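In this view, the complex is presented without one of its protein chains, the others remaining in place.
For reference, chains read A, B, C and D in written order, and residue numbers begin at 1 within each chain.
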Amino acid sequence: MSTASKGLTAWLTTEEPNSARHATLQNIWRVWSRFASNPLGVAGLVIILLLVFVAVFVPWLAPYSPFEQNLRETLMAPNGQHLLGTDELGRDILSRILWGSRITLSIVAIVSVIVAPIGLIVGCLAGYYGGWLDTILMRVTELFLSFPSLILALAFVAALGPNLNNAIIAIALTQWPPIARLARAESLSLRNRDHISAVRLMGASSLHIVIAHIAPLCIPSVIVRITLNMAGIILTAAGLGFLGLGAQPPSPEWGAMVSTGRRFMLDSWWVGTMPGLSILFVSLAFNLVGDALRDALDPRQE
Amino acid sequence: MVNQVETAISPAKRRLGLRKYSRFGGSLASVLTTLFLLVLLTFIIGRLMPIDPVIAVVGPDADQATYLKVKQELGLNLPVLQQFWIFLKNLLHGNFGTTLLTGRPVMEDIARVLPATVELATVTIILGAGIGIPLGVYAAVNRGRFADHAVRLIALLGHSTPIFWIGMVGLMLFYAKLGWVGGSGRLDLFYEDIVPNVTGFLLIDALLAGDMEVFWSAVTHIVLPASVLAYASIAYISRITRSFMLEQLSQEYVITARAKGVSRRGVIWLHAFKNIRVQLVTVVALSYGGMLEGAVLIETVFGWPGFGQYLTNALVIGDMNVVVACTLIIGCVFIALNVISDLLYKFFDPRIK
Amino acid sequence: MNTATPIIEIEDLTVTFGVDGDERRAVDGVSFSVNRGETFGLVGESGSGKSTILRAITGLVANEAKVMRLAGADIRKTRGKDFYRKVQMVFQDPYEALHPRHTVWRQLMEPARIQNIQGAEARGHAALDAVGLSRSLLWRYPHQLSGGQRQRVAIARALMSDPEILLLDEPTSALDVSVQAEILNLLCDLQDERGLTYLMVTHDLGVVAHMCKRTAVMQAGVIVETLGVDALVHGGATQEYTRKLIAASEAYGEDPHDAAQARA
Amino acid sequence: RTPQDQLVIGMNMVNLTTLDPHNANSYESYHVIANLYDTLLRSDPNTPGKVVPGLAKSWTVLPDGTLEFTLDERATFQSGRKITAADVAYSFQRAVKLGLLARAYYANWGYDAANVDQKFRAKDDRTFVMEVATPVAPSLKLNALTRVYGAVLDREVIAKHEKDGDMGRGWLASNAAGSGPFTLNRWNPNDIVVLSRFDAYWGGEPKMKRVLVRHLPESQTERLQLEKGDLDVGFQLVSADIDGLAKNPNIVIDRLVGSGFYYLIMSTKDPEFAKPEVRRALRYCINYKDINDVVMKNYGTSATTFIPADIPGYIPDIGNVYDPAKCKQGLADAGYGEGFSKQLLSLNSTPYADMATAIQQNLAVAGIKVDILTGNGDQTYGPMRDRKFQLGVGRTASSAQTDADGWLRTHVYNPDNKDDANLSNLQAWRASFELPDVNKLMDEAQAITDNEAKRVELYKQALKLFEESAPPIIPISQRVDPYAKSARLKNYVGDIGWMTRWDRVEKQD
Partner (left out) sequence: MTDTLLSVRDLKISFHGASGTFDAVRGVSFDLGREKLGIVGESGSGKSMTGRAIMRLTPPAAMVRAERIQLGEVNILSASEATMNDIRGRRIGLIMQDPKYSLNPVVTVGEQIAEAYRIHTRSSSAQARERAVAMLGAVQIREPERVYRMYPHEMSGGMGQRIMIAMMLVSEPEILIADEATSALDVTVRLEILNLLNDMVQKRGLGLIFISHDLNLVRRFCDRVLIMYRGRVVETLKASDLDQATHPYTRGLLDAMPRIHTPRKRLPVLTRDAAW
């Protein structure tokens, strides 16, 4: 076992990769070993993996249904039967939190799916082409930036109906401008680099350069940035829940749970605190991973 | 095929992606376009939004005749474009119209709620930058050591905790249990209406009137919400400061300075910090601007009669006159902050002149 | 080899940087021509516009010229696919010139993919052999290579489209003398085998003397004179600036004595 | 601790949108207006339903139903002017002519803009006459005049601020021209209301020098303030905080019962709910007791039908019964053993959302899958007013009704079931549910001016008919407005008509 793993490590660290796959794996391994040398980052990753695990296996993990009420057992403090207590409708908080992990993950997914491509495309196009395209795209970006995100989110939610997904899409719509700026700045500095010039000298079209050469190089920093923003996004979704614009009852969304739980803070602290802690851990995890990723993907900083 | 003019862009600007408002005429025009688009967009969104403010005005149990009468009085039965035209005409006369809900002039309301929020945001940013920047520098200087991890963890916690939760806990602890700070609102109620309203900023008004008791009451009321908000912004500011600072500390000129005998502290503050102060001003300014609307949750928890709450309430019931006015103000503030930080760049960064 | 047919003809080339009101002429009315199979040098102080000329030829910067012909084809307006097969460039900084996240093999295959070259794999192996790179380096990333190896990869990449002309922008200035020797040898060999034409920018008169037949001396965007290497080395420079350049490089440069020694 | 001579009140003010008595529509605005204005009559806070003198020191009912009021000669406006019968007539005429919320009230009794000038008259300086337009039991009118729409306004002050014949509408929205015990210093929406003692109040100088009403959107914050003694009275506390405060010896919890119902409403336009069998079955599905004990605790008390127990006309043992077996059976019999899916509208605040969630769970047991859609007032009530919904929970918000007539009118009466009738203030119309017999009984009862017993009997019949027809509107609880007050307060007596007066309130230590 240990010799096998030693062999693997050697294979992964050898100076002479012998196939494209080997090289790719080595690259991943390098990033990973830099990442792994950051204990906080690893801790964050463990939490996120745990979240994914829970989200996948929640039907088997959760002791109760997240919706089942028991109006005779409301606001029970944590006890043997309900490890994290029950809420105002007698639902098991632990089960709700576990089920809520799916919602949190979907927030993460939706945001990444929306923000990354929009930000990347807008930013890279503006940065690479420059000129009037840059002016127009950046004006639009600016418009979105100076637009109060709450108004946008609300308009969206009001137009499409209040539910969590709409709220998240709305949040995501307010999140792409900073990413676009980041991507633009990166493309600006990339576009005059020699290796891009070299591709141009092969006769590649501008679009090909943006898509195949500029954008991929911007991806790491965009990923890092989105990871770091994820905590903010989860919290904003929770904040929208607080204003009643996010998840609809009885959905076990953590933010909504905190916001109902706040009514009972003074007497039944666990109702709001437990989901609050979940939010805290997950957003902390994303922050830690983002920080570690930044260091891992950017060896310059060492 | 590829024919492109390369133009140089200064690294500092590139980093923040700031737009250039170099030529005054052009910048004014572009600011105005942005503002106009902002208003138009808000207006359209507002009118397309299926929120009908009339029910908020008349209540859910009003009969149809009252409902229709009020709707007509509010001008909501006109075509959208006509509504926009009326709005624009009013705007050009410096008039934001009246709130649908209470029928008061929007300007008057904003003149009341904006100072409250600005006061809160100012105290917050003083705390946030005052603590966050040194912390960030400290973390950067001790990169990888315990102090760095500690600062980062504290900052990350601030970044990851629901702010209204901290607010509630703070109230419970410092107000209810310990009694160190005042409760909700800007003043203890019985101090209301004692000092004349001059600037709208209670701390300043109280000082102007020389009434220390009112001043003290205002201080005890602002401390907690400002600290809670500041915690979040300390998290943000210290983090940014740290990364700015790390970048500078890895520059060659730092070694040059050390080589000529400048002490560590001298290098940090006289050399590296000088290089990040403009970027920091921008960051601080933008997070200051963000607090205008971003403080809603804290305003709600602390019953702070501010801009965020005003805007949110208007949004929820669809009081679009208010929403558009507020959007315009936020937009103006952001653009102004951008322009100011641009000017600061020009002023402080010799490379840009 | 010296068929004396001009393959690069440039007349009155001008490049302007900056925006209205703040313009700077980096290249100001430059004319020269390079014969097929020749190595033509461009020397001059830093910022005199040497690189800019190369970038103007490839179209990487906007420019104006009365004549700009490559193998007879006018390239002032458009540069067809053909152009990019005929002309390739090798950049000064080998660390910058390669895509940081592509393997050596992928770097080589990129031009093939863009230009739809048939038999790309065979050609890739041939290019590797030509620059003397071991197959074991095929799957490495640029950061796993030494500077000399990178420059070889860059040259191999340029060879992929089987060009007639190589534009060399100080190809060895970032390298140690020992590595520089290898690269210069390689370039000479390639020229012998393939009859390549080099337009070579450098600031090292030693390199010029070693590689070039003729050279243009530049100052502040202008070619002050064009002369043969023999003239350059043996005091045939007519222009004041050229003489200064030579004097400076000799003051703490090569000792004439050991030149004699080495000859012995 | 609050000062001895100032009353400090906390409430959520988002619904305080106007101080115009003829346009007021919320619990919050009623409370403030009640202290800025006097009404012609008042209800005895200690004996709900009993009418006592206000500005009118006495009144008589003439045989034809005409009411004659004699004004108290001490009464003066805050402007210092004596109150005359002309002021009263002006005020009531304004209520009708303005065409706002107050109008609907008077419209029930046949008054409209065309006839009020004749029907509301000043017989002399001291005597105000209210003639009959359509026959209505006088007790209904007398009761109504104790509430906010019976406020008397200072005609001359209004005249000064009148714009384009708006009868002071714009100005009065945030100013006051009344005779009440307190004058308005300042009202900043969603922030604060400051009232000052009107020293020359004709009913005796109020004890409190100032009353401050503070906007406190967070119940927990309000509770902390109450416990600290920084607040004397707190409204709109959430249930958990009421319970928490109840344990505090320094705090007294009061409950105002009876100003509306929490209900579940179905639209009979919906194909499933159009079937009486479905509606009947559904009524068995809801666990009323649990909902009332837990979810509605401190917000409502159990109600089984739309007339409260203490109001004449109430019928015990009618209406709500919880029986899951019958529920399932009924649905199966109606051909919905498999159940169906519906959307349920609810406000996004407490206790509506919780009530909706609890009902959702109850219905799920019966196989009815319910999606909850929460929103603000407009998003929830808008579709109901437009009759474009399937299920909804809501609350009738009318202030205290002390007569069966008002209760039935709001929930049961629907004289015209056409879409364009737009009787959107009537719940039965919203449900598209018309019972001609009930309407007839109600019209008949309202016209009885001289026989209270018979009137009550007719209402009973109407109610019974309604309940037997498997109504699409199900009462869940009767609204309760609890509030917390400091034990230091003396003479703070809440009024079920939300017209609580603060002028007699005192503090002691």
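By definition in this document, a residue touches a chain if its C-beta (ideal position, glycine included) is under 8 Å from a C-beta of that chain, and two chains touch if they have at least 3 such contacts.
Since we're looking at a predicted model, the values are computed, not measured.
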item	value
Residues of chain C in contact with the chain not shown	45-46, 147, 176-182, 184-185, 188, 203-207, 209-211, 233, 244-245, 248-256, 258-259, 261-263
For chain B, the residues touching the chain missing from this view	143-144, 251-253, 255-264, 266, 270-271, 274-275, 348-351
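Assume only the chains that are shown with their structure count from here on.
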item	value
Maximum centroid distance from chain D, chain identifier (CA atoms)	C
Centrality ranking, top chain (CA atoms only)	B
Centre-of-Cα separation between chain D and chain B, whole angstrom	40
Intercentroid distance (Cα basis), chain B paired with chain A, Å	25
Distance from chain D to chain A - Cα centre to Cα centre, in angstrom	48
Multi-partner residues of chain D (at least 2 other chains)	218, 220, 224, 376, 379
Where chain A touches two or more other chains, by residue	158, 200, 203, 262, 265-266
Contact set on chain D toward chain B in their complex	2-3, 6, 8, 14, 17-18, 25-26, 99-101, 103-104, 107, 170, 173-174, 185-186, 188-192, 194, 210, 212, 214-218, 220-221, 224-225, 227-228, 230, 376-382, 384-385, 394, 396-398, 410, 422-425
Residue numbers on chain B that touch chain D, as the complex places them	50-67, 69-70, 99, 101-104, 109, 112-113, 168, 171-172, 175-176, 179, 183-185, 188-190, 192-193, 300-303, 305, 309-310, 313, 316-318
Residue ranges of chain D touching chain A (in the complex, touch as defined)	218-220, 223-224, 238-241, 243-244, 287, 290-291, 293-295, 346, 348-350, 353-354, 356-358, 360-361, 364, 371-376, 379
